[in-house]
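A single protein chain has been removed from this complex, and every other one stays in its place.
Each chain gets a letter, A, B and C, in the order it is written, and its residues are counted from 1.
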Amino acid sequence: MSYNLLKGKRGIIFGALNDMSIAWKVAERAVEEGAIITLTNTPIAVRMGDVSELSQKLNAEVIPADATSVEDLEEVFAKSMEILGGKIDFVLHSIGMSPNVRKKRTYDDLDYDLLNKTLDISAISFHKMIQVAKKMDAISEGGSIVALSYVAAQRTLYGYNDMADAKSMLESIARSFGYIYGREKRVRVNTISQSPTMTTAGSGVKGMDKLLDFSERMSPLGNASADECAGYCITLFSDLTKKVTMQNLFHDGGFSSMGMSLRAMSQYEKSFDDEGNEILG
Amino acid sequence: MSYNLLKGKRGIIFGALNDMSIAWKVAERAVEEGAIITLTNTPIAVRMGDVSELSQKLNAEVIPADATSVEDLEEVFAKSMEILGGKIDFVLHSIGMSPNVRKKRTYDDLDYDLLNKTLDISAISFHKMIQVAKKMDAISEGGSIVALSYVAAQRTLYGYNDMADAKSMLESIARSFGYIYGREKRVRVNTISQSPTMTTAGSGVKGMDKLLDFSERMSPLGNASADECAGYCITLFSDLTKKVTMQNLFHDGGFSSMGMSLRAMSQYEKSFDDEGNEILG
Amino acid sequence: MSYNLLKGKRGIIFGALNDMSIAWKVAERAVEEGAIITLTNTPIAVRMGDVSELSQKLNAEVIPADATSVEDLEEVFAKSMEILGGKIDFVLHSIGMSPNVRKKRTYDDLDYDLLNKTLDISAISFHKMIQVAKKMDAISEGGSIVALSYVAAQRTLYGYNDMADAKSMLESIARSFGYIYGREKRVRVNTISQSPTMTTAGSGVKGMDKLLDFSERMSPLGNASADECAGYCITLFSDLTKKVTMQNLFHDGGFSSMGMSLRAMSQYEKSFDDEGNEILG
Partner (left out) sequence: MSYNLLKGKRGIIFGALNDMSIAWKVAERAVEEGAIITLTNTPIAVRMGDVSELSQKLNAEVIPADATSVEDLEEVFAKSMEILGGKIDFVLHSIGMSPNVRKKRTYDDLDYDLLNKTLDISAISFHKMIQVAKKMDAISEGGSIVALSYVAAQRTLYGYNDMADAKSMLESIARSFGYIYGREKRVRVNTISQSPTMTTAGSGVKGMDKLLDFSERMSPLGNASADECAGYCITLFSDLTKKVTMQNLFHDGGFSSMGMSLRAMSQYEKSFDDEGNEILG
């Protein structure tokens, strides 16, 4: 069902890889809601993923670009404005990757060159994207910029590693730039802190299934899906949220406000059944 | 412009007094978006305010009720379901009043009977409303409950007095009940922390104009208006936010994430012009 | 070992019942650190608990008082100043009780008279204590007031019930009064958010042992004990924290900043062993 919430709006979606991607769902939903968009991802992701399929389906051009490259970003905005016929109304940043995690470097054995890459890809790219857009005056007055984050920016989850620090920085960039872009062009900048989601990126994380289970049982509404996240993004791109900025908005079925649910604790208690009800180890 | 975001939904709006009220704007906007609603306020507010005007305009029945009375609340839900023809999809709680403030009792000279009234009217009424609704099974699966709050729940503003404590409790109730109603009926419970707004209630606050000025200059997007707040409420009542719950959501032009803006500081600096640039007193 | 951190200071400790009480430990530690103190608790607690034993041990007079009674509080401060020979330098508020929990009323079936009692005992008593002290000018310039809180004030834990709302209000009172008492007399007001602790009060909570286990495994340093909490209180009563005010300070081994620990998740995973590795229910 469409509400035409984004009728006449122009958007750029960073980070769609395949139909498990949140960015993919956002792209689909944005078009359903009346927007015209461009898609962008790294050249290798464009080759290996299914972006061209999405491109055809949505009649949305793909602009391969490395989001850590200022030049590439300039091209993304220049081409997008050309293709879409005007300034951009909304942008989604759904980009994150930790080479330290990939190389199985633990947090107390980080490689600092790789940490720089984690930060560049997952956080600084957001600053670059906004700085480029602002310099080019590429975003419409009152436009909306959203990046995807995770609760690890505030609370430590084992194994999330240097991505936690990158997400903290990402959320800080949203505030810092939200102030400047807001006062000058009324552009909103927010992050959505989404439930853990079984995307291609997420599915590689060790123990992801158990974390999803715990998160599901802790959240009174259960984990939020990629589809639901897309719906929420649409509200932030729409004209109904013109005074929401510099916020990190939890879209997580309530997880972030939970200390312990009965459902998660009931499951936890089962773990003691074989052990004679031990307390602590 | 309408998106039909609330098409076919049934709602109850607590707290509309006159066309300066946020609840008034939410009622208008909800109907524009396709909802059918009932209105409720205290008998005295119904007599003294312009609710009947709104009632006619929106073709929405008024049910006078004291939101601190469980019986009255039961009647509100019973009648609303009867009038609207089914369970309720969304509820707005826009109720708050401090008899201590009215009686000019400062925070270090509170009257404790009046404090109980502040809490009962401004916070416990929210619990009563939800408890009544849940016991009557009056809210649809996946429904949405929103209460209006203020940043004073987290940060102290002089003169806000015992309303700060009431708003803290209000936000806690949203979490506590959000957990229970969410796990059982997928009902969402959230608060919106709105910019200071020149409603009839607000206009009585001493120094309100200067506070509004400071808040306006601190917020990169300026203060959010009652109309804008109505738009934001609609997104939370809609099906696009089905996994957002137990949150306090700032709708404030960025104020809550600001420490100091250039614009507010520039104004502040002017205060020293007559005084030879004094530092501290 | 004593540092004489409270040498020459006068204090009042509210809420010591027996040697499991945090307030008991704080009283002992305060005296070790050179303070002279009075003890107070309700008349019934004084009769039923071991306060007279503590009184003798510490040479500290017991003043029976109902902390919800302004008159009783006036007597506590008047007598304490008389006994201790001057204004009070520090006060501990360790008081909380929910008649709704005792009567097994669930959060969606609260008795509102009992809720008022929960609030009066667990939160408003803190306001009354400070208001009384301020009116009597009973706290020394730069004095320190601390109340004990729990993470449930920010995040929902099943079964904590209306105590969560009371603790939220308690923390708000610390901010609201911290502002006023700070600007006028430089008196600090803070709350300590302590790990779940197996006190007499805590031991009555159903499922408390499992919650303690989960909390222990989530917290990198494990749960904080009552003894450790006493040590932390001493730092807040001392002159080393004269600019710390209006804060809620977590004393919890890191729990509040955790999303998921490896140790808790390893235990959680065991719960699936008998069930063929089920994902969700």
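Everything that follows uses one rule, which is that a contact is a pair of C-beta atoms (placed from the backbone, for glycine too) under 8 Å apart; a residue touches a chain by one contact, two chains touch by 3 or more.
The structure presented is a predicted model; accordingly, all values stated were derived computationally and were not measured.
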Which residue among A:K87, A:K134 or A:K270 touches the omitted chain?
-> A:K134
For chain B, enumerate the residues touching the unshown chain of the complex.
-> 151-152, 154-160, 207, 209-214, 216-217, 257-262, 265, 267-274, 279-280
Logged for chain A, residues touching the omitted partner chain are 70, 106-110, 112, 115-116, 119, 123-124, 127-128, 130-131, 134-135, 153, 155-156, 158, 161-162, 164-165, 167-169, 171-173, 175-181, 246
Which chain C residues touch the hidden chain?
-> 3-5, 175, 178-183, 186, 188, 195, 220-222, 224-225, 228, 231-232, 234-235, 238-247, 249-254, 256-258, 261-263
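Methods note: only the chains that are shown with their structure count from here on.
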The chain whose C-alpha centroid lies farthest from that of chain C is chain A
Over half of interface residue numbers shared between chain A and chain B means same, under half means different, so which is it?
-> same
CA centroid of chain B to CA centroid of chain C, Å = 31
Which whole number of Å gives the spacing of the CA centres of chain A and chain C?
-> 40
Approximate Å spacing (C-alpha centroids) for the pair chain A, chain B | 30
The positions of chain B in contact with two or more other chains are 175, 178-181, 246
